[in-house]
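What follows is a single structure, and I will ask about it in a moment.
Here the complex is missing one protein chain, while the rest keep their positions.
For reference, chains read A and B in written order, and residue numbers begin at 1 within each chain.
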Amino acid sequence: MYEFDWSSIPGALPYLAHGAIITLEITFTAIIVGIVWGTLLAVARISSIKILARLAALYVNLFRSIPLVMVILWFFLIVPQAIQSLFGGAIQDIRLTSALVAFSLFQAAYYSEIIRAGIQSVPKGQAEAAYAVGMRYRQVMLLVVLPQAFRNMVPLLLTQSIILFQDTALVYVIGLGDFFGTAQRVGERDGRIVELLLFAGAVYFVICSASSYVVKRLQERTA
Amino acid sequence: MISIRDISKWYGTFNVLKSCSAEVKKGEVVVVCGPSGSGKSTLIKCVNGLEPFQKGELIVNGTSVGDPKTDLPKLRSHVGMVFQHFELFPHMSVLRNLTIAQLKVLGRDPQEANERALKLLDRVGLKAHASKFPGELSGGQQQRVAIARALAMDPICMLFDEPTSALDPEMINEVLDVMVQLALEGMTMMVVTHEMGFARKVAHRVIFMDEGSIVEDDLKESFFGSPRSERARLFLSKILQH
Partner (left out) sequence: MHYHWNWSVFLSRVPSGETTYLAWLLVGLQWTVALSLVSWITALVIGTPLGVLRTVPNRWLSGFAAAYVAIFRNIPLLVQLFIWYFVVPELVPRHLGDWFKQTNPLFQEFIASWLCLGLFTAARVTEQVRAGINSLGRGQQGAGLAMGLSLPQVYRYVLLPMAFRIILPPLTSEFLNTIKNSAVATTVGLVELSRQAQQLVDYTAQPYEAFISVTLLYLALNGLVMFFMHVLERRTRVPGYMVSR
């Protein structure tokens, strides 16, 4: 029987906390940028300007067809070069920067599908009524359609965000020390990989379960 | 005021409007009736440009609706429309439903907008509900608010698309009363409806549509007294049985 030894963990907590901050940083940046960019993509996809709709569809379909691992690797390849040519110098946290870009652009594709469905679920009559009082497209979207669309879509956006939170662990492939990566390093350093992995698993489980529960209650309240 | 000239419209290969022509003079109340699928809702939605049309001309108060250079939002701010399913904005209070377009489209002063809104709500008998939300109101109340919302823009004419079709029977009259009052005050109105009692009371003319064409366009008395076409006669006999 394996002899568990959890003594590594308390001492490593500051280090793990630092990793957790990275995880949260990526998560929240991707949520905010992802939703904003995702909304623009969704609006573009249903717009009557054909070329805009096609480009947006291409973007969304592309990002949804390839593994997140590949996207992270791609941006780790491209971003340093892009920053080099744009800003001249190298950035400190190049891994973090490329991860932030990768996750934001990737998540936007998924968010945009949820938002698109949300917009299309607002009855056509609402847009008609808004046009009928003389509102222009921008006003119709901002004042009438989008507010209603988002109200419907909040639970799905939250669920997608929980998935995003889990996906941040994949920054492991570019050697970025998020919560999981840090836990794994501590485990290897102290020879206690089993305990650290189980600890990390438990932490994720508690956070995600609690969040899912909150979302479920939110769904029940607004239904 | 409204000039419909040879309007034709296709949904793909389906010819939904076939060369429709009609005139609505200032102060006139015209009722458009006909079996479902006859294209009456589509026709009325062409008047304020909510539905595009492929052939023909549509002039509202001197402005051509089909002209690509026309500022449609501007035109629509002068034409009021009331929908079958009310279409109040559910995330805004009753008062805000009435003021939002005044503020954002007409650029009115907030205080003026509020005053006008409350006056109109009073006119339709719903001033006490100003801070409520549409979801808290009955269908009849919502439709009356919708009429007030359209009136808040000081329209030159009003379009009604089956305003009472989605209402429970006991609420139809409260809405019709408001519409009758509006007609008596001289508003130019084009009303798609099955409510023949309303037509008899305040309509000047009745247009009967069937399968995308305007079949009859009579003065009210002639239409109800002796309709010229067989289809209109059939329609009237079915609908007047209730």
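Just so it is clear, a contact is a pair of C-beta atoms (placed from the backbone, for glycine too) under 8 Å apart; a residue touches a chain by one contact, two chains touch by 3 or more.
It should be emphasised that the depicted structure is a prediction, and the values quoted were computed from it without experimental measurement.
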* To do: Write out, one label after another, the shown chains that touch the chain missing from the document.
  => A
* To do: Identify the residue among A:L142, A:V194 or A:V214 that touches the chain left out of the display.
  => A:V194
* Looking at A:A17, A:V69 or A:L218, which residue reaches the missing chain? -> A:V69
* To do: Identify the residues of chain A touching the omitted chain, counting contacts across the whole complex.
  => 2, 62, 65-70, 73-74, 77, 81, 85, 166-170, 172-173, 180, 184, 193-194, 197-198, 200-201, 204-205, 208-209, 212
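Methods note: only the chains that are shown with their structure count from here on.
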* **Centre-of-Cα separation between chain B and chain A, whole angstrom** => 46
* Structure fact -> The answer for chain A against chain B in the complex is residues 123, 125-126, 128-136, 139, 143-144, 147-148, 151
* Along chain B, where are the residues that touch chain A in the complex? -> 45, 48, 50, 73-81, 83, 85, 87-91, 100-101, 104-106, 146, 149-150, 153
